Each structure stands twice: as structure tokens, then as C-alpha cells.
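Next up is a structure, given as C-alpha cells.
Here the complex is missing one protein chain, while the rest keep their positions.
The block that comes next holds subunit A.
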Amino acid sequence: MKRGEQSSVSGNCDSKNRGDCLISMELKSSGGICLELESKVKVFYGKSIEKLVRSILAFFSIENARVVLKDNGALPYVIAARMEAAIKQIVTSKKEFLFDFIPDNLYTSKKDKFRFSRLYLPGNNPYMMLNAGLHQPNGIILDLEDAVAISKKKEARYIVRNALRSQSFYGAERMVRINQGDLGIQDLTFIVPHNVHVILIPKCESKSDICRVEQGIDIIKKEENIFRDIFLMPIIESALGIENAYEIASSSQNIVAMAIGLEDYTADLGVQRTNSAEESLYARMRFVNACHAAKVQAIDSVFSDVGDVEALAENVKRSKALGFQGMGCIHPRQIAVIHKGFMPNSEEIEKAKKIVNAFYEAEREGLAVVSVGTKMVDPPVVKRQIKVLELAINLGALSKDWRNDYGC
């Protein structure tokens, strides 16, 4: 074990950062472990916090240190993440202090899962992760990239890793947005072994951006004997990325969806991002077409005015009309609006019911041709309408047994 700097700091503790803690650590040459705990919940959890801290220090073979822990209701996995981040700043060790997975976190995902909404959560802010899944986004994104300050990049990884094991996201697809470049490849170690479902790759401009990450994933998978799929969602955020959209979207079997990031795209063009979004119309249309050509879901950029749900609803409407199949969220209250917008409306459902019902009736009667009234219905139309109904059932807008009551 190698020792460099003798003191370190990790975490946050102020009134704004509930559910977090701040750890200051100093290695000593003698005197054993000296722990100072300052916590609002000391009377209830003081003993268990102390036990946890001591077991982590012992795990990393630290025998002499002064640890000051200022806690504001951090859960054990957060305290452990902050401790490990502080320790790894001054002690080089390959060991990882891991909690067992909670049973809630062992579910898998599917390639063709709906991805209407995915909620961004800053990777270094555990308090926001606590209830995120309760708002039922299709996916949650633990963000290691833009939502984390440069100086906090390293400690955020421990929070994200521990959250993937210990924090329930209540069935949401588990996504992580990694950093660009080498930082992003290093991020993979902290997420690939911990049941991440989808990895978001920011600022993609070419096929090689994908291949690099995929190679990184494969190395870890081999080392750790991981056989499940890890899906990818490239994010296109530049003019060049848009030009290469199809190449990127079709660069790997593991790509399930692709997202467009309009803040960076408009910055790249040097234009203002507006609500009506004419400046990005070409980019969005080209992007959507590339996604559909590569058979991956086309996901729209986030809508940043969280206070204005009406404008968001309008935005979703336009987005759906262009061929997008989902949108990012930065606030839980956007989720319901996005779901409502992307989900089939009642007219669409009624039309689909009519066609699909006719299809089943024809099948029952052994007819090869499906007709509604005097109109013949082509097989691809039936297929699309079945998809609409599946969507409606999945979103709770239609009963699974809708045919029982149909036509009665």
C-alpha cells in the first residue's frame, strides 16, 4: 500500500445538502482512530455510524487516523461512499468497500423497453436520488458528466456505484451518463459491475466514440464474468455528430436509443436556443431519420424551463410529431407531462382497437384479409396499431383485457 497526501476531504454538508455528509480525514502515524461525529441523527444512529466508519477504515487497513464526519442525515451507503472517496485520495488501494445489492436492484432491462422519460440526477447529490424512482420515470440517469463539478468528479463515482447497489429506483431503467474521453472510460469501472442497464455516452461525433466505450465495457465484463447486456445511448450534441448520426446509431448492436442535446448543439452553431426551435429543425429531422433507419429509439433533448409545464406539453407534442419517442427530464414534475404527451391519445387508441379487433375477428374466421368497414387493412398497419395498443396497455391507458368489453 502506497501513501501520498496525508489528508483529504470528501462530500458535502450544509443546510442545502440534506442526506449527505462531509468527511475530513487525516492519516496519523500513531494514536489509533479518532472519530469526531457531528450529526443531527446522532442520538438515533450515532453508534451505527461509528461502527460503519471504523469497519471501512479497518477494511483499508488504516489504523491511525483522525476522521471528522459532519452528517446531515446521510444513509449508510452515502457515508460509505464519502469515506471511500476520502480514503482513496490518500491511500492507493484496488479494494472496494461494497454493500450487498438490495433485492430491489437486481432487475434487468430490455432492448425494446419504452423510454419516454428519463430523469437526470446529479451523480454527486444522493438526496435527489432518494425518491426519484417514486415519480415513475421510465429511466433514471445518474449523471457523472455535466451535472458534476470538475472537482467532484472522482467522489461522485463512489456515490453512483453505491447508489446502483443500495438505492432503490423503483423499477426505472438504470442509466448512467459517463464523462467524455478517458474520464469516461475510468467511470466504467464504477458502473459496469453494478447492474447498470444503459450507459449514456455524451458528445458523440463518430463511430469510434462508441467503439472505445464498448471496448472498455467488454474488458470489465470479461474480468468480472458479466454476461448480461449493457445497452448504450449515444448523445449527439454537435454539428459533426448530426452529420454522422446514422453511422453512430448503427455502430453497435447494444445501442437501444440515441439522444440529441440541443444546448450544446446550438452552442456549437453559435445560435440561441429558442422555444420554437427553428434553429435546430434540420438537426432534429436528420437525427430522427437516422434513429429510425438504424432502428433505435429517437430521444429528444431536455426542456429546461421546469416551471412551465404548458410549454413543455407543447414541446412534447411537436417532438412526437417529428418522430421522437421520448424526452429527457430534469425535474420529476415533467415526467407525467411527457408520458401523457408521448402516449397514444384516446382517438388513436379507438382507431387502433377497431383495426386490431378486425384483425382478430378475421383470424378467428380464417380470413386472410382484414377489413374495417369497406376498407382493406394492410399487415404493417395492423402491426403498428398493435404497437399502439401495447403502448396504451403498458401506460395504463387501456385494460389488458380490452377485447372482453369491446363491441358490447
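The working rule: a residue touches a chain if its C-beta (ideal position, glycine included) is under 8 Å from a C-beta of that chain, and two chains touch if they have at least 3 such contacts; residues count from 1.
Everything that follows uses one rule, which is that contacts and distances are computed from a predicted model.
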The hidden chain: which UniProt name fits, "N-methylhydantoinase B", "Glycerol transport system ATP-binding protein", "Amino acid/amide ABC transporter membrane protein 1, HAAT family" or "Citrate lyase subunit alpha"?
-> "Citrate lyase subunit alpha"
Of A:V41, A:A58 or A:A149, the one touching the omitted chain in the full complex = A:V41
Touch assignment to the omitted chain, from A:R18, A:R66 or A:R318, lands on A:R18
Touching the unshown chain, subunit A contributes residues 18-19, 40-41, 43-48, 72-76, 102, 131, 134-135, 168, 331-333, 396
